[in-house]
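Working notes, beginning with the structure itself.
Here the complex is missing a single protein chain, while all its other protein chains stay put.
Moving on to chain A:
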Amino acid sequence: MAADLSVRSSLPLQILLYLNQWYYIFWLIVESLSFVFKGQTLPFASGVLAGEIILFIFLFLLDMFRIHFATKGNLTERIIGIIVSIVLTLPCIGGSLYLLLWQHYVLRIELIINAIQLVFIALEVILEIIAIIVFARSNA
């Protein structure tokens, strides 16, 4: 029986993850400059700014892990990597929503960059689910 050598990795997902990686560097710069601006010009209750910065750094690291697992899972055609990525998506959505809606001051630029980030996450989740279905079928 001949081995099935066809590539099942999702190209749209891979393109999206690649773009998301670069977008995330841009997001990091803009978001951190926003925090510098807000910290210098607006009052914060004690500990709130520090808490928001910690959340922002934690969210960046978490999202990088999410993208890393999704990339590896997609390229190696392993479901487990993509599942880990989907699990990590939930706190990432929560963090992005916090920065979009519930943080002390939401700047207009933050609204735009976090909304784009959420669109990226949503598209990636859809493509990841499709990828899982494709990989599961081929393994069956």
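Assume a contact is a pair of C-beta atoms (placed from the backbone, for glycine too) under 8 Å apart; a residue touches a chain by one contact, two chains touch by 3 or more; residues count from 1.
Just so we're on the same page, contacts and distances are computed from a predicted model.
Its record in UniProt calls the unshown chain "Tectonic domain-containing protein", which is the match among "Tectonic domain-containing protein", "DNA-directed RNA polymerase subunit", "Two-component system protein A" or "ER membrane protein complex subunit 6".
The missing chain, though absent from the display, is touched by one residue of A:S85, A:Q103 or A:Q117; that residue is A:Q103. What chain A contributes to its contact with the hidden chain is residues 25, 28-29, 32, 36, 40-43, 45, 101-111.
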